[in-house]
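The complex appears here without one of its protein chains, the remainder shown in place.
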Amino acid sequence: MKNIIEVRNLKKTYKTHERKSGILNAIKSVFARKHRYDAALKGINFSIEPGEIVGFIGPNGAGKSTTIKILAGLLYPSDGEVQVLDFIPWKERVKYVQNIGVVFGQKIQLWWDLPPLDTFELHRDLYKIPKEKFEKRLKFMIKIMGVSKIINKPVRDLSLGERMKCQTIAALLHKPKLVFLDEPTIGLDAVAKERYREFILSTNTRFGTTFLITTHDMQDIEKLCKRIIIINDGRIVYDGPLKEIKEKYMTTKILDIKFDGRPVGFKHKGCEILKRGKYGLKVVVDLSKSKINEVIDYLIKEYEVVDINIQDTPIEEIIQRIYKEKK
Amino acid sequence: MELSSELAYKWNFIIKSIALIISCIITPIVTLLIYNNTSGIPGWSLEEFILLQGTFIFVLGIARLFMFDFPSKIISNVRRGEFDKFLLKPYSPLLYLTFSSIQIEGIAELTTGLCLIVWSFVKLNLDIWSFGFLFYLMFIALGILFLYSFIILISSLSFLIVNSYALFDLFFKLTDLSRYPASIYGLTVRFFVTFLLPLAILGYYPAEAMLRGANLGLILQISIPVILFFFITLFLWNRAMRKYSSAGG
Partner (left out) sequence: MINKYLASIRMGFKDMIVYRFHLYMSLITAPLSLLIYYYLWKSIYSYAGQAIINGFTFNALITYYAINTIIGWFVYSEVDAWFEQNIINGELIADLLIPVNLFSHYFLVHRGYSIFGLMVETIPFLFIAKLVFNIPIPGFWILMAFILALFFAVVLEFMISYIVGLTAFWLKRITGIRKARRTIVLFLAGGMLPLSFFPQWFQDISFFLPFKYIRDAVVNIWLGNYEIIGMLQIYLLQILWIGVLGYIIYLMWKRASKRFSGAGT
C-alpha cells in the first residue's frame, strides 16, 4: 500500500538569541545580541501507512513537536523531503490542511470568548461539511466524548481537559484521513482518558483514519499504538512494533505504596525496595520474575494499604538502555 | 525585575517610549496648528495654552509612573481570587499597591510634559520665585491627589463591577476635558469640571495660578472639591475592603 507519510532526511535548525538575565545583560543585549543555532532535527527518516496508529515518543525537546509541526505544514524544514497525502505540507497550506486534523494539547485552538459550538460551526463552513453530516457527526462525537453540557459555555470557562475534548472534536469534524495529536490527553482524568482512547480507536477502525500521536503517557501508547517511533536529540532511536520494546525494555514497573501504619518485613519475589518512607514504600518490580497483580494481591493481603500508584519505566530510561544495547 | 524583562525586548522598549512621546506631543502640535490658522482661544496665547497642556501631560505622566498599574493589578487579582495575599501583608494594601506598581513608560510622558512646561516658562518669561509658582506647584500636587483618588475609586468599584476596565477607559476620555482651558466650556460643564469631578485641576487651574496668580477664595474653591473627592474615595475603598474581607473573598 502507498504510504500516507513519507519523511526523508528531515532536518530543522533553529536560530535563537541568547538572553541572559539581569538588567546589565539586558542593556548589553540591546546593542549586541548573540545568535545560536540549535539543531532540533538531525535527519530523520520514516514512513507511515494508511490506517496505522503510530506513537511518537521521546523526552522533552527531542524534536517531537517540531516534526509534527513540519508534517502539519506549519514549519519550513531546513533540509530533507516530506510528502504527506501527495502534498508537500508547507506548500499550498490552505488546500493541504483541508485533509488533515491536528490537535495541540498545549495550545488553544478554539475561540476563547465563545462556546465550542461556535468554533464547530465555523469549521463546518470552512471545511464545507454538509449540514446533515455535520449534525450527525457532531452528535456522535459529543456523545462519545461526554461533552454535551459544556459545548454552550465560553471556552475560557472550561477546564483544560474539557478544552482538549472539544479541540479534538473540532479537528476531526471534517473527517480527515490523517490526524496528528500532540499531547492530547494532557489535563484529562483517568476516566476521560479511557474515553478519549476509545474515541481514537473507534475512529481508526470505523473510518481507517491514520493517527500520529505524541504523548508522555505510556498508557496512551499501550492502549492505542501497535507501532512506535522513539526520537531522542533529533534522531530516531527506534522504529518498530511496541511489543518488542515492551518485552525488551519495559520489564519493570515502579510501585508507590502508602500504608496505614508502618510496613514491616515487606518481601516478594522480583521486588526491590527503592525508597523507604515512614508510611510508604517505593518498589521496583521485575515483571519477568513476578506479575504486577501478584505483588498487589500480596500487599493487600498482608498490609493495610491506603493507596497504590503504578508507574511505568520512564521513557528516558528506555532510551538509555537502547543506547547501551547498541554499544 | 520588571525593568530588566522590559529591556529584554529591546525594540519594544525603545519604540514604546518613542510612541508615547509622539502621542504626547501630538496634542501640542494640533494646538500649534490651530494657532497658526486662527487667532486661537480668547484669553490664551499659544505659549499659555502649551503651559496648560504641558502641565496636564506632566501630571498624567506622574500618575502613569506610579499609579496606573494599580487598578489592573487589583482587577486581575480579584478575578483570580488572589487578592487575599495583599490583606495578609502587615501594612495597608492601598499603600502597598501604590508603591509596588510602576509603569516606566510614564517617564516618557513626564519628560515631554516637563519640556513643554520649561519651553513655555522661558517663552513667557515666568518667574519661579513668585507666589504664582508656589500655587502652581500646590495645584499640581492637588491634581496628582485627584488622579490618585480616581484610581482608588476605580479600584474600589472593581470589587463590585466585573467590567471595571471599561470605567478606566471612560475616565481617560473624561480627562480629555482637562486638555483645554475650562473657560471655553459652558456653565454646566465648567461647574462639572470644577466641583463635581474636578478635572480642571489637571491643567487649567495650575496654569491660571501661574499666569494670573491666585487668591485665597480661588484656592479654597478649588482645593475643597479635590480633597473632598479624595476622602469620599478613601471611604469607598475602606467600605469595599470591609465588604471583601467579611465575604471571605
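Labels for the chains are A and B, by order of writing; each one numbers its residues from 1.
Keep this in mind: a contact is a pair of C-beta atoms (placed from the backbone, for glycine too) under 8 Å apart; a residue touches a chain by one contact, two chains touch by 3 or more.
In this text the structure is predicted, and so the values were computed from the model without any measurement.
> Counting the whole assembly, list the visible chains that the omitted chain makes contact with.
Checking the complete complex, the chain left out touches A, B.
> With respect to the chain omitted from the figure, which of A:Gln109, A:Gln219 or A:Ser290 is a touching residue?
Touches the omitted chain: A:Gln109.
> Which listed residue, A:Ala72, A:Ile200 or A:Leu299, touches the chain dropped from view?
Touches the omitted chain: A:Ala72.
> Residues on chain A that touch the omitted chain in the whole complex?
Residues of chain A in touch with the missing chain: 14, 65, 69, 72-76, 93-95, 97-98, 102, 104, 106-111, 113-114, 118, 121-128, 154, 171.
> Counting contacts across the full complex, list the positions on chain B that touch the omitted chain.
9, 11-20, 22-23, 26, 29-30, 33-34, 36-42, 163, 166, 169-170, 173-174, 176-177, 179-180, 183-186, 189
Rule of thumb we're sticking to: only the chains that are shown with their structure count from here on.
> Roughly how far is chain A from chain B, centre to centre by C-alpha average, rounded to an integer in Å?
So the centre of chain A lies 52 Å away from the centre of chain B.
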